[in-house]
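The other protein chains are all here in position, but one chain of the complex has been omitted.
Letters A and B mark the chains as written, and numbering starts fresh at 1 in each.
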Amino acid sequence: MQDALIVLVHGAGIGAVFALIGMSFNVVFNSSGILNFAQGNMLVLGGLFAFLVLPSSPGIGPWFVFLPASALLMAALLAVQGYLTLLPLRSSVEQHSWLITTLAASVIIGAVLLIFQGTAQQTVRSPFPSFWFLGTRVPAPYALSLLLALVWFGLLRWFHTRALTGLAISAIAQDLDAARAAGIRVHRLQILAFAISGLIVGSAGFVAAPVIAIANDSGVSYVLHGFVAAVIGGLGSDLGALVGGLLVGMISMYAAYTYGGEFQDAVSLALLVAVLMGRPEGLFGRPAARRV
Amino acid sequence: MPMQLRRRTLGVRTLIGFILCAALGAGAQPALADGPPLKLGEFLDLTGGGASAAEAARLGVDLAVQEINAAGGIAGRKVQVVTADTQTDPTVGVGEMTRLVSQEKVDILFGPVISQVIMAALPVVNAAKVPQMGATGSELIVPKIAPYYFSLLINAQSQASAVIAQAVQVLHAQSGAIISDSGAQSQSFVESMKKEMATRGMKLTGVQQYQYRATDMTPQLLTLKRGNPDTLFLFASSGEDAGNVLKSLDDLGWNVKVTGNYTVATFAGAALKVAGVDAFHAHDVTGINYKAFTYCDAKALPKPFLDFVAKAKAFRPSDAARLSLPFAATFYDGVGLMKQAIEASGGKTDGPVIAAWLEAHAGDYKGIIEDFAASAQSHFLVGPGALASVYPDRVVEGGLQQRYGCGGS
Partner (left out) sequence: MARWQLVLGILGVAISIVLPALLGSAYWAHNFLVVNLFVTVAVMQNMLLADAGQVSFGQGALFGLAATTTGIVTGLWGYGYGAGFVAGIAAALVLGLLFALPALRVQGYYLGFVTLSAAVVFPQLLVAFDSLTNGINGITVSLPGLTQAGRAGLSWTSLLVMATTIAALLGHAALRGTGTGRRMRVASVSPEAAMTLGIAPGRLRFLAFTLAALGTGIAGALYVPVLGFVSPYAFRVDLSIFFFFSVIVGGSGELAGPVIGVWILYLVPNAILAQLSVYRLLAYGMVALLIMLAFPDGVVGSVVKALRRRQMRAQIAPIDLAAVLQDENAQARNTAAPTAAAAITVQGARKRFDRLLALSDVDLTVAAGRVHGLVGPNGSGKTTLLNVISGLIRLDGGEVRLHGAVSSRLPAHRLAALGLGRTFQTPRVFEDMSIWQNLEIGADLRGTRNHWLLHALQRFRPAWTGNRPDLLAHAQRRVLETLRMVATDADILLLDEPAAGLSAEERRDFATLIRFLRDRLGKTILLVEHDLHLVWRVADRISVLDAGQIVAEGAPAEIADNPRVRALFTGAADAAGR
């Protein structure tokens, strides 16, 4: 029982990171139907930023200064990526070119990391001490990631239901042609959505830096888990991403505990398949309106 | 329609004929007689799972080649390096090996560092009879199926017996649990460990895996903790992974003694960064290393290795700062050994000739590593005798580690 609690606490910690990636997917997906494959490496870049700017035993002051800096930097980078991704898509929405362009962006980031730092994995120390909770020492970044996930969940909720720009993005999500006809500048808003997803992964990567693998080839695993979280929760639903992320984190940790690490992926993917077969739109997704 | 197709095929045949003639004409130039360069193929897993070791290997080979060329080459021939990246993928590996032996026509080969890659490429190398030195641990690669291939890595069984000797003789452990990553090298080590533990009568309380680059191994460790082993055997493929295992142990507050493998020793720098030196003390972590890369008395450090470190730092400072220099030194030695084999065989680079020489004389070679050995039965150039248990955290210049039992804490 005690063991299970420890496993679940750690699972929730890493799950919060998956949830953050899931939410960053949603922002882009809602505005353009694009799933950004580069999001995992973007998270790693946020972590790398923390490694580069924070000293080996960082104080709390610089941490608070550099957190928004990381978010803004990644927002700018993602805006550029968004611009490039959407560039060839103008001619038609039926194209799959974004699959390649977002993956290419991911490959390029990984390749640049490989060239500059080889296959080394960077280590970041958190300025906040670990704390004891339910009989286990919990690294502070786990708790901070969970907090950050909740903050972003609240902010996104407000943005999509209250802010004018957010409402416009919601309109795009519902009916692109209608939104266009209503004079919404779709392209600009889609790039903005990329930038917002950058704010999310930039801050997430920075906060979670001490507990994620900051290396040239670790992004793929994060992108996959983020996808699974978002799809289980229901693509487009932030509540879904939040719940899905925590669920995936806890279940994959629990699978490692009960079945062994080699079945970690198999179990979380089995969960994905089970959810999709039972409820294709995900736990909190709305069934796609049938357009006949 | 069939007529049309047939006519087109005829056209193609003519076209091929033309190209064929042109190509033959181009290829018919006489070869240069005086001292063609000796081509060295680097067949390395530069991207993918084997990358960090492969990069170190490349550093060692490149440095050795630069020195050899400055001193007049091998048997009077300048050495020319051709690099191939296997991407740690057997399919790509076979293609790249074919390129090296049939396109580039290399004379000697170094690499890979992943067993599966060389297993896939063996038919190609065997047909070309090119002598080769890699760093693979799989015991399946025996002279019978790989007659011209030698491994610079301690094989899994030697490592296992050294690790267990440490646990039994020093820690007086009667039971142990194994944690490793799910990669290939680690899994073959786990197999050897199981066998070795059985023969030594040691109780195995549990085996767990984590994925390469995992950051939180608490669930696996919790499971192992239930078996209450005397020691935890750790087989990592990267220093960071090893560090994260130690960190997870601390998170659980489980004070078990950790007996690590070669990676835990040789990539200790990264592990220290992740877990901190206290974790190494708390768990009395030991690792296995080549004796040549260890010391006992800090005032009497082994000179050959320190010389190599100095040269490597001058050669490629940024690589030398981040890569495992002992691993690089192993390959540096490999090139030296290959040079000696070729020169002693009258400049021949045929696989059978070189293999026969290495089987008979590798033990005579004194490089940075002094205890080379090989035989017609085993092509592992480094045997268990060349190994020592070390304190991974007691590191001096270039990554030299203090042998277990030497000096105070």
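By definition in this document, a residue touches a chain if its C-beta (ideal position, glycine included) is under 8 Å from a C-beta of that chain, and two chains touch if they have at least 3 such contacts.
Please read all numbers here as calculations on a predicted model, not as lab measurements.
*Asks:* Which displayed chains make contact with the chain that has been left out?
*Replies:* When the full complex is considered, the omitted chain touches A, B.
*Asks:* For a quick check of understanding: of A:53, A:84 or A:155, which residue touches the chain that isn't displayed?
*Replies:* A:84
*Asks:* In the complete assembly, which of A:112, A:134 or A:167 touches the absent chain?
*Replies:* Residue touching the absent chain, from the options given: A:112.
*Asks:* Which residue from B:92, B:179 or B:234 sits in contact with the chain not drawn here?
*Replies:* Result: among the candidates, B:92 touches the missing chain.
*Asks:* What does the interface between subunit A and the hidden chain look like in terms of residue numbers?
*Replies:* Within subunit A, the residues touching the omitted chain are 35, 84, 87-89, 91-92, 95-97, 99-101, 103-108, 110-112, 114-115, 224, 227-228, 231, 262-263, 265-266, 269-270, 272-273, 276-277, 280, 290, 292.
*Asks:* List the residues of subunit B that touch the chain left out of this view.
*Replies:* 8, 12, 16, 19-20, 23, 46-47, 83-85, 87-92, 94-96, 98-99, 102-103, 114-117, 119-120, 122-123, 138, 140, 145, 182, 184, 187-188
Here, only the chains that are shown with their structure count from here on.
*Asks:* Centre to centre, by mean C-alpha position, how many angstrom separate subunit A and subunit B?
*Replies:* 36
*Asks:* Over in the complex, which subunit B residues touch subunit A? Could you list them?
*Replies:* Touching subunit A from subunit B are residues 47-48, 51-52, 55, 182, 208-211, 213-220, 222-223, 226, 238, 240, 243, 250-253, 270, 273-274, 319, 322-323.
*Asks:* Write out the stretch or stretches of subunit A touching subunit B in their complex.
*Replies:* Interface residues on subunit A, with respect to subunit B: 3, 6-7, 10-11, 13-14, 114, 117-121, 123, 130, 136-139, 211-213, 215, 217-218, 221, 253-254, 256-258, 260-262, 264-265.
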